[in-house]
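Here it is, the structure in full.
One protein chain omitted, others in place.
Per-chain residue numbering starts at 1, and chain names A and B are given in the order in which the chains are listed.
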Amino acid sequence: MTLSRRQALGLSAGAAAVLAFSPTFALSATDDTDAAIKAFTGGATPAEGTVSLDTPEIAENGNTVPVGVSVESPMTEDSFVESVLILADGNPNPAVATFHFTALSGIAEAKTRIRLAKTQNVIAVAKMNDGSTFIDRKEVKVTIGGCGG
Amino acid sequence: MATPKPRVKVPKKAAKGEVITIKTLISHPMESGQRKDKEGNLIPRQIINKFTCEFNGQLVFSCDMDPAVSANPYMQFSAKVNEPGTFKFTWVDDDGSVYETENKIAVE
Partner (left out) sequence: MASRTKSIATLFSAVMVCATGALAGGPVDEKLVIDGEMEIDTRIPAPEGHPFDEVISGWHYRTDETRDLEADSFQNPGMLYVERGEEIWNTVDGAAGKSCASCHGDGDEFLKGLGANYPKWNADAGKPFNIELQINQCREANMEAEPYKFDAADQKALTTFIKHKSIGMPMEIDLTEGDMQAWWNKGKELYYTRTGQLNLACATCHEGYNGNYIRADHLSQGNVNGFPTYRLKQSAMVSLHNRFRGCIRDTRAAFPPAFSDDLMALEVYVTWRGSGLDIETPAVRQ
C-alpha cells in the first residue's frame, strides 16, 4: 500500500489527535455517566442482565434514533420494575430519559426516539422495587450523512 | 408549529387482564438549549420534560425527559387492563403548559 504525502500527513495527524485527546474525552464522558448511574442506584454497582436494550447497530441520523428497553419482571404489586434510566455516554449531557413503571404497566417495556451526538454507548439501568439494579449497554454507530453532513 | 397536538393510539377494547400496547406522539421541537441561532445566541431550552399515563386515576407509566429525546417525542409502552375506563395522557412543557388527551377503553 502506497500512501500519498497528503494521506500520510492526514494519518499521522489523526493518530496524534487520538493519542493526545482520547483519554481525556473518555474520562470526562465516563465520569458524568458513572455519576448519573450512582445517583440513580444510590451508589450500588448494577448487575448485568435482566434489563435489555434494543437499539440499531447503525443510526442513519443521530437526531432520531429508536431505543427500546425491556426488563424481565413479573410486574405484580409485590415485584415490579420501578424505573429505568437511559443514558448516552457520548452526548454533552448523558441524561436521556427515565421511564417509571407500575404494576398496571403489565410488562416493563418502553420505546422512544433519542438524539445521539456521535457514535457512543446507550446505557439502560433498571431499578426494581426491592432496590436491586441491573444494567445493559449497546454501542450505536452514528453515521455522517452525504455531502451536507 | 402551532400548539403542540398529541396523537395517541389505544385499542378500543381489550379482554379483562389483557396487556395492551399504547403509542403516543406529540408535535414539539424539543429545543435542547444547546443550539445557536443565526446571530450566534444560544436558543433557550424548551422541551416537554414529563409524560404521564393514568388509567381511572391510577398511574400506569410515566417518563421524565431530557433534551436528548428527539423532536416530536414518541413514547410506546404497555398497560394491563383489568376493567373498562379512561386513559388520561399528560405532557408537561418547560414553559408550564400542559397538553392532555383522553381515550376510553371497553372490556369484553
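Quick note on the criterion: a contact is a pair of C-beta atoms (placed from the backbone, for glycine too) under 8 Å apart; a residue touches a chain by one contact, two chains touch by 3 or more.
Computed from a predicted model, the values in this text were never measured in an experiment.
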(request) Please work out which displayed chains the absent chain touches and list them by label. (result) A, B
(request) Using the touch rule from the top, list residues of subunit A that touch the missing partner. (result) 56, 58-61, 63-66, 143-148
(message) Need a quick check: the contact residues on subunit B for the chain that isn't drawn.
(response) 1-2, 5, 7, 9, 23, 25, 27, 29, 70-72, 74
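Just so we're on the same page, only the chains that are shown with their structure count from here on.
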(message) Quick check: in the complex, which residue numbers of subunit A touch subunit B?
(response) 63-65, 68, 75, 88, 91-93, 95-107, 109-116
(message) Help me check something: in the complex, which residues belonging to subunit B touch subunit A?
(response) 19-20, 32, 34, 55, 58-71, 73-80
